[in-house]
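My questions will all concern the structure given below.
Only one protein chain is missing from this complex, and each of the others stays in its spot.
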Amino acid sequence: MRWEVGSALNIVSILLVVVVIAAMLIWVERRLLGIWQERLGPNRVGPLGLLQVVADMLKIFTKEDWTPPFADKFSFILAPAIIMTVVLMSFSVIPFAPGVGIIDSNIGVLFVLAMASLGAYSVMLGGLSSDNKYALLGSLRAAAQMVSYEVFMGISLLGIVALTGSFNLREIVQAQADGWYVFPQIIGFIIFLIAGVAESHRLPFDIPEAEQEICAGYHTEYSGMKFGMFFVGEYLGLVLISSLITALFFGGWLGPGFLPPIFWFALKASFFVAFFILMRAAIPRPRYDQLMRYGWLFLLPLSLVNLLVTGAVILAGSGG
Amino acid sequence: MFSLIRDTFTSQLVTLWRVFKHMFDKKDTVEYPDVQPYMFPRWRGRIILSRDPDGEERCVACNLCAVACPVDCIALQKAEDENGRWYPEFFRINFSRCIMCGFCEEACPTNAIQLTPDFEMAEYVRQDMVWEKEDLLINGTGKYHDYNFYRVAGMAVGGKDKGEAQNEAPPVDVRSLLP
Partner (left out) sequence: MAKIVIDGVTYEVNGDNNLLQECLSKGLDLPYFCWHPCMGSVGACRQCAVKQYRDADDQKGTLVMACMTKANDGSIISIEDEEAKKFRANVIESLMISHPHDCPVCEEGGECHLQDMTLMSGHNYRRYDRKKVTHRNQYLGPFVGHEMNRCITCYRCVRFYDDYAGGTDLAAQASHHHTYFGRQSDGFLESEFSGNLVEMCPTGVFTDATFSAHYSRKWDLQTAPSVCVGCAVGCNTTPGERYGELRRIVNRYHGDVNGYFLCDRGRFGYGFVNSAERLAESQQGKGTGRRTVSEDEAVLELNRILDGGQVIGIGSPRASVEANLALLQRVGGDNFYAGVSDAEFAQLQILKQLSGESALHAPSVREIEECDAVLVLGEDVTNTAPRIALALRQSARNRADELAAAAGIPSWQDAAVRELAQRELSPVYLLSGYATRLDDIARATVVDSAPGLTQLAQALARTLDSAAPTPAATLQEEQKQLLGSIADDLKGARRPLIVCGTGSGSEALLKAAANVARALATARGGDQAVDFCCVVPEVNSVGLVLMAGETQSLGLALKKMQAGDVQAAVVLENDLFGRAPQSQVEAALAGVGQLVAIDQLPTRTTELADLVIAGTSFAEQQGTYINYEGRAQTSMQVFMNNQAARPAWKWLRKESETTLAGLLQTAETTLEGLAGITAILPVSAAAVAGMKYPRQSHRYSGRTAIQAAANVHEGKQPEDRDSIMAFSMEGMSSQRDTAVLPNTWAPRWNSNQSVSKFLDEVGGHLRQGNPGRLLFTRNGSSAGYFEPESAAVTTGDFTLIPAYQLYGSDELSARAEVVNERLTGAYVALAPHDAQQLGVAANDLVTVSADQEALDYPVCIRRSVKPGTIVAFTPAGQFPVAGAGDQVSLSKAQGSGQARFGNLIVSDLQQEGI
């Protein structure tokens, strides 16, 4: 067995590690939220409450997995599977470290964007098939939100692609050896950050779920492991966005040599995970219409301007 | 326009920073049950029925608590003893429905029903959350020590005849025309 892109060891360990991390995030998030809200968070199951994850898993596995009789069975079951699948697929192109990864694709960025688009189906199908007014509202919101933010997410990355001249994520990381793209592409970074949160519909942009308004939105009718899949899917999404930010803007595995590259990658990604959790702890949810207006009237022009300026600078630099 | 964008942006960053700073503050959580919290006397916990200073049941079965209850979890029936005193024949609270709002206590004209600081109300069997008068009635006056409704009301009950309540003149003699 060797650490080499696409090896079986790679595939198995990445899958395991990613899923375990996502599961651990259940605990991490609750502890961090607690800390930032002057509480303690779960601290009673096992040391530091670490076994909370196990307890939660046990609970979610043993809970009654109820399919409402009025739901459309097929799509109701399909929906949570889609989110898990597409997010895990996205991980296949993430360059964790030299030699650590599943595919070295030269359309990596496009692949990630494509998978993100497919993710929207999960939420939409889940809500529509539930035959429940809250779920329906949730999925309508989700569809609009995800479709809109995909646009700026894509455009915000074009600057990097233009700078690197490649869609290959590994090449993008390597191209940052001289300096992280976050500096030239600060605007792109901010847009990508916001769009990423919206895409993974996490607080403050959890408008499709919005407990206080529409119960639990698209997953109102879900219970047991099907709900669990949505739940873990969301955390996977969180890890994915953090990893992408790391790779695209913060030099991926690159870092001073006293630590192995994979560590640098993990450190940077963890920072963003924590940042996203901090956002959840601090920022209130905007209204649905505010979110849409913000996207189309502010982020879209901004990302286009960013692309224009980047293009102009590249053109000027190449002396054309 | 620009300043609006700038202010919105900085305001979010400031928020993030302020929340982040909470990391270093003292936690508010009390680690119950290792540490027993201090419960204020007016805490709205488990409901009891109290007795008046003479040791009699205070509840007069007026049904006001029941009608005030937003979740309708109180049911009772009025009965009357041989001396005309009203009391509840049964008095039931379904604690599995109670939301501890305290409306019942607000509504009670006799101070009979009171919420107490006891909040440890979990049961393994849900049926055990249905309490009858036998379970609810305590042997004391609860939070309000002096009030005795029947000493104020005009009805004659055992131990208090007509005209013996607070501020009452003796019953009139209807055969007399004297002023």
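Just so it is clear, A and B label the chains in written order, and each chain counts residues from 1 on its own.
The rule is simple: contacts are C-beta pairs under 8 Å (C-beta built on N, C-alpha and C of every residue); 3 or more make two chains touch, one makes a residue touch a chain.
Bear in mind that the values here come from a model prediction, so they are computed numbers and not experimental data.
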If I'm reading the header right, one chain is hidden. Which shown chains does it touch across the whole complex? B
Contact with the hidden chain (one of B:I5, B:M23 or B:V71): B:V71
Kindly state which of the options B:R6, B:R42 or B:R126 is in contact with the chain not pictured. B:R126
On chain B, the omitted chain is touched by residues 60-64, 66-67, 69, 71-78, 80, 86, 92-94, 96-97, 109-110, 126-127, 129-130, 132, 149, 152-156, 162-163, 165, 167-177, 179
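To be clear about the criterion, only the chains that are shown with their structure count from here on.
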Intercentroid distance (Cα basis), chain B paired with chain A, Å: 49
In the complex with chain B, residue positions of chain A that touch it: 34-40, 278-279, 281-283, 298
For the complex, give me every residue of chain B touching chain A. 5, 12, 15-16, 18-20, 22-23, 25-29, 31
